[in-house]
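Only a single protein chain was left out; the remaining protein chains are all shown in position.
Letters are used for the chains, namely A and B, taken in the order the chains are written, and counting of residues starts over at 1 for each.
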Amino acid sequence: MYFESLEALLNMAGHGPYVWSCYGLFFALLGINVWHAKRQQLKALKQVKAFVRRNS
Amino acid sequence: MTESSWRMPRWFHQMGSPKWFYGFAGILQPWFAIAALGLLTWGAVWGLAFAPADYQQGNSFRIMYVHVPAAILSQSIFLGMAVAGAVGLVWKMKVAFMVARSCIAIGATFTAIALVTGAIWGKPTWGAYWVWDARLTSTLVLFFLYAGIMALNQAISERHIAGKATAILAIVGTINIPIIKYSVEWWNTLHQSSSFTLTAKPSMPADMYLPLLLTVLGSYCLFALVVLMRTRSQIVQSQSGASWLMQHRDITGA
Partner (left out) sequence: MIRYMWAIVRRDLLLVARQPAEMINPLVFFLLVIALFPLGVSPEAALLSQTAAGVIWVAAMLATLLSLELLFKLDHDDGSLEQLLLAPYPSWSLVLAKVFVHWLVSGLPLILISPLIATMLFLPSHAVPTLMLSLLIGTPTLSLLGAIGAALVTGVRGGGMLLTLLILPLYVPVIIFGASSVAAAAQGMAIGGYMALLAAMFVFALMITPWSAGSALKL
């Protein structure tokens, strides 16, 4: 590891807040995208399943 | 363009069949999910904890490992959206329009990430969150282009019309992006707001650029994953009632 301690990794010589907020934002926003796409998929399948049940 | 002027390979027309695309995308989907998760985690951990700090910018340069993939993806997704739209318009392929529409949200997300991380990176580097730097400014314009396409999609309720409108707008936007970029860069040199661009590095040691390669590849996989998922849901919505879908294991299974 480049840093000597976990504290140094979090602090990053003062740049910690900037770096960590960027990484947090990156993963949070991308996570939301995947989650939303998954939900859309499940919703679409559920609708079709309901359609099948009604017509059988 | 006449139908027989270009002979496209068989897989190309197969991709245009909703049934075939649905099945093929279903096979690819988990692999992209694993690859995206693995590459992004690997790249982020490497970039955060193991890569050496930059001699000039110190640790704030680690933001590069998320900022640069977001910036690259924001442009490639727009291009991809235009290509998918053009395929849809030329070969009248419905699936291509669905792919184009699936690109909008994820593309806008990557653009927003590029903008915000660029601004956060700017604080320790330039001393201000926002500088009218050429790259940030043209990314902002790109974000506006995405916003316009998004708004147009919200306003048009009919799916196939929205798909074609998206395609036209994406093509026009893609043709314009190089002109916008050039004009903004030129404008920037005229006003000389900043002489120091964030990511202009002549050479980087392998320890510094390999994590970047990982996060860029991971971002591409994540983009592919989201587009496949969204396109599949659109196929399900539009093919409701088609017999192949009714007998598909996603519907009949538990």
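Everything that follows uses one rule, which is that a residue touches a chain if its C-beta (ideal position, glycine included) is under 8 Å from a C-beta of that chain, and two chains touch if they have at least 3 such contacts.
Note that the structure is predicted; figures quoted are calculated from it, not measured.
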Next item on the list: Counting contacts across the entire complex, name the shown chains the missing chain touches.
Entry: B
Next item on the list: Touching the absent chain in the whole complex: find that residue among B:L89, B:A112, B:L136 or B:L245.
Entry: B:L89
Item checked: Contact with the hidden chain (one of B:A35, B:A53 or B:V141) -> B:V141
Notebook entry, point to check: Which residue numbers on chain B touch the omitted chain?
Noted result: 89, 141-142, 144-145, 147-149, 151-152, 155-156, 161, 164-165, 168-169, 171-173, 175-176, 179-180, 182-184, 186-187, 190
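We take it that only the chains that are shown with their structure count from here on.
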Next item on the list: For chain A and chain B, let me know how many angstrom lie between their CA-based centres, rounded off.
Entry: 16
Item checked: Sites on chain B touched by chain A in the complex -> 40, 44, 48-53, 58-60, 62-63, 66-67, 70, 105-106, 109, 112-113, 116-117, 120-121, 123-124, 219, 222, 225-226, 229-230, 232-234, 236-237, 240-241, 245-246, 250-251
Check: In the complex formed with chain B, which residues of chain A make contact?
Finding: 1-3, 9, 12-16, 18-19, 21-23, 25-27, 29-30, 32-34, 36-38, 40-41, 43-45, 47-49, 51-52
